[in-house]
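Removed from the display is one protein chain of the complex; every other protein chain stays in position.
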């Protein structure tokens, strides 16, 4: 039951100093939230080819591509701090890390411009058309 | 044995070949096919071919290639040196199937099973020999699956060649035994010298035989099971032992 009076504050003041991290979007759901030895297993075995990267995850071949955040946009990873009990109270999140680009991975299929996450990056431009001010 | 490109990149398959002896391109030849490392859950599977002129079959017997299964690793290595040394009339070729390729082939959406993988690899090596001008008249193959079906399949693919598929062919035909030695030596070498691409520091090499029912191997798998990533690429993820352990002790992943 959501409460419509509480707000979620975003502690965004330190964005500039926040560290940039590599970000990967995987084509599978990993039922875990916590540490993962990404650099030891994924980064160390990734191969860079002409237009794509390849790697195996749990014995399955993945093909990936690095894409940038849309112009004028930055990727933020938000983390909740001081989680309080009730839903009625205001909550706070901070920016734990920042990214300008991300690598997304397809299961077996080569990355291409029809991939949904690639097209999603067009959304801000469409949003500007829908929400931008209309001339008088 | 020098594994060259496979040492640099053991995530992909690798073909290693000897020079083609001149006589093999002028005289009728026989060729033997065998594999090594089919059953283990660790390391590559290797397919090997060995070929020589039919007229030199007896010379091959003199090398005492015998049944490679009864030999020690060192004895096998010595025999390989002998085979490789007989370059004037013996040629060989190997296809190393990396454990990573075995995993991804068998786990891919349109499944590629081990038998098909094996057959295609063997066929590829025979074709390689033909492409390089070897005058093949006889091919002898060791088999795990049904012999007659495989023999038919190969006969159709290679008309003009007498194909003989038999279980335990490596103890029946010296040229298959020779191929077996090449394959086994390559496999042993690949496993011993395995370069872990993953950043894991010093990796314990006490994994026993590498067979899934070996307790030492099972213990090693458990030791090197990462809850998120599973195992290093040394492991064949498509093996049920590996999967079961990962499913029970690792994090669940949905595709």
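Labels A and B are assigned to the chains in the order they are written; within every chain, residues are numbered from 1.
We adopt the following convention: a residue touches a chain if its C-beta (ideal position, glycine included) is under 8 Å from a C-beta of that chain, and two chains touch if they have at least 3 such contacts.
We adopt the following convention: contacts and distances are computed from a predicted model.
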Chain left out of the displayed complex - its UniProt protein name, from "non-specific serine/threonine protein kinase", "Ribonuclease H2 subunit B", "Ras-related protein Rab-30" or "Trm112p-domain-containing protein": "Ribonuclease H2 subunit B"
Sites on chain B contacted by the missing partner chain, in the whole complex: 228, 251, 254-255
Chain A, residues in touch with the chain not shown (by the definition above): 2-5, 7-13, 15, 21-39, 42, 69-70, 72-80, 91, 93, 96-97, 99, 113-114, 116-117, 119-120, 122-136
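By our rule, only the chains that are shown with their structure count from here on.
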Whole-Å gap separating chain A and chain B, where each centre is the average of the chain's CA atoms: 43
Complex interface listing, chain B residues touching chain A: 11, 100, 103-104, 107-109, 197-200, 226-230, 232-233, 236-238, 242, 246, 251-255
Footprint of chain B on chain A - complex, ascending: 27-32, 36-37, 39-42, 44-45, 47, 56-61, 107-108
